[in-house]
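Removed: one protein chain of the complex. Kept in place: all other protein chains.
Chain naming follows the written order as A and B, and within any one chain the residues start at number 1.
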Amino acid sequence: MITKVRSHPSQNEPLLFEISSPGKQGYQLPELDVPALDPAEALGAANVRTEIEGFPEVSEVEAIRHFTRLSTWNYAIDLGLYPLGSCTMKYNPRINEQVARTEGLSWIHPYQADSLSQGAMEILATLEQALLEITGMDAVTLQPAAGAHGELTGMLLVRAMLEAQGNPRRTVIVPDSAHGTNPATVRMAGYEVANIVSNDHGMLDTAALERMVNRDTAALMLTNPNTVGLFEVHIREIARILHAHGAQLYMDGANMNALAGIARPGDFGADVMHLNLHKTFSTPHGGGGPGSGPVAVKRHLEPFLPKPRLTRDKARDRDRDGDRWRWNYDRPQSIGRVRAFYGNFGVLVRALAYIQAHGGDGLKRATLDALLNANYLRKLLEPHYQIAYAAPSMHECVFSDSRQAALGVSTGAIAKRLIDYGFHPYTVNFPLIVHGALMIEPTETESKRELDLFAEALIAIAREVEQEPELVLGAPYSTRTSRVDEAAAARKPVLKWSGVMRSA
Amino acid sequence: MTNMYPENFRYTKEHEWVRVEGDTGTVGITFHAQKELGDIVYVDLPKVGTMVEQGKPLGAVESVKAASDLYSPVSGEVVEVNETLATAPEKLNADPHGEAWLVKIRMTAPGETTHLLSAAEYQVYVEAE
Partner (left out) sequence: MLDTLGLARLEELYAHLPQDALLNRPLDLPAGKSEYEIADYFRARGAENGFFSGFSGGFASFLGAGVYFHYRPVLVDTVVSRGEFLTSYTPYQAEISQGTLTSIFEFQTMLCQLTGMDVANASMYDGSSATPEAALMARRITGRNRILVARSVHPEYREVLRTYTRYERIEVEEVDYDPESGAIDVNQLESKINEATAAVLIQSPNFFGIVENVRQAAEIAHAKGALLVFLFTEAVSLGLLEPPRDADIVAGELQSFAIPPSYGGPFAGVMASKEKFMRQLPGRLVGETTDSKGNRAFCLTLSAREQHIRREKATSNICTNQALIALMATVFMTVYGKAGLRELALQNLSKAHYLGAKLKRRFTGPYFNEFVAVTDDPEAVNRELEEEKIIGGLPLERFYPDLKGSVLLCCTEMSRREHMDRVAQGMAAQETDR
């Protein structure tokens, strides 16, 4: 019995280009207070375009209706649980949105004088300190724009440090359970990937690591807890093995939501790590971005951090007293910039607001609630779905679809049927080391009520698989679109509107 | 149980097949490969004239959810490429052992096919996976 959702008519809406009509406008500019120029005279006729062909022309009402209708076709955290493993789909606090829009923070230019930017720099410095306390590391850069960007930055730091020692080395070890960005990043940093297979318990095999690590190894990229939601209990041994050979431990911080307040990567041996502010620190996913991927390091990597670095000066300036922040470009060993300006400042503001709202105790409490919610779901679902590994789960749990696959129904089909029950699917078929994975991370945001509904839904589907598998295989039934033909989309890609709708 | 894998082909552990006629080897992917990949959407093949080596990358096959490198079963020069796959990659799902051959290679080391699996050996290998 589906109890969480009920159908309701949703508006259709064409593309902007299909509702466009010449002469319609949704804007009004003020009158010019200077003479209007003839562009051809000012720029040369060859430099001036005739018009923007095909560009839409709609009224303000048409615009607001267009985007509002589109929005109603989306699922969102504001509507319900997203059980996506490793994505940490927690509530996006609205106070964060408001403070990010503070005029004095959103309308400042990165090149205005340092003396006119002290408030912004204070925010960055405060966030840096907070992240260092949470991670147990010694220095942090807020420049990278996302997790993958942070990974690249981190690997470039490792490379720079090893080069300074005389040998950059050749390989980086990556577990077979790693997120796809890890091996892609390794290559971009100029290294070769060496794959290490997880053991039967879903964890890194320290004996295998010992055999693999040598003087050619630059680093191991590890996620902890790993992508099956298990804490790598041998983490100190792993760090010891690497350090004994002069290799570095890179920690992918995507799963920090399991650790904040109870364990710190800097304490258990990480040399360098990145954080995903759009995961652990509640900044909104917004349909796919923006994110922010700060990179925190131990002291020995600090000289190589991207420049500029935020520095505090005690210098006086004209009639101003006291300390002053400034951007320090005098960093001879720095790897350079990984992007223009200082970082995704608007995202950093939101993350700081989140940290301030929670405080130290609150962050730990959030972590405990995240662990509780994941384990609660695991307990409810284990009788019906095959748990991938026996070890205790942290903030996410991973099941295999083996019981259902034996009856002809895969994790992908179960995920689609979940949509009919009013939920967004969990992470399907990742990590690759689990056959037909169902990766579930509820986060601390969810109440018992939402979790019970979710468990009920999955249990009902498990029953459907036994009694009428065809029903599950044909799902979803309740959505506006169903069985989107992804193969056709990839075989003959249509990536922009051309005035003609493609036929089935 | 009939063997769906043609007897006169030789097979690799990466799921390519080669049919040798004289000094030309016609190369393709196996039924097992296309089944694992799902709906194939694109094939990336070398140009005519490219030199290839046994066991080294030849190109790639992409499906909606996966991508797989192709490794050449034999060494030699690519003399013909199946252009029909550019507009109809789905042929690889429909007829991987026949119409959807990938390339023809003029072999430089015909003896090296002894390193490959027979149809019976490949069938066993695939069932064990």
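Some observations on this one:
The criterion applied here is as follows: a contact is a pair of C-beta atoms (placed from the backbone, for glycine too) under 8 Å apart; a residue touches a chain by one contact, two chains touch by 3 or more.
Remember, it's a predicted structure, so these values are computed and weren't measured experimentally.
When the full complex is taken into account, the listed residue touching the unshown chain is B:Ala66, out of B:Met4, B:Met51 or B:Ala66. Touch with the chain that is not drawn comes from one residue among A:Gly253, A:Gly291 or A:Gly436, which is A:Gly291.
Summary of contacts with the chain left out: across A:Ile123, A:Ala139 or A:Ala405, the touching residue is A:Ile123.
Here, only the chains that are shown with their structure count from here on.
Averaged C-alpha coordinates put the centre of chain A at 38 Å from the centre of chain B. Of all the residues in chain A, the ones that touch chain B in their complex are 429, 486-487, 490-491. For chain B in complex with chain A, the touching residues are 39, 41-42, 62-65, 89-90.
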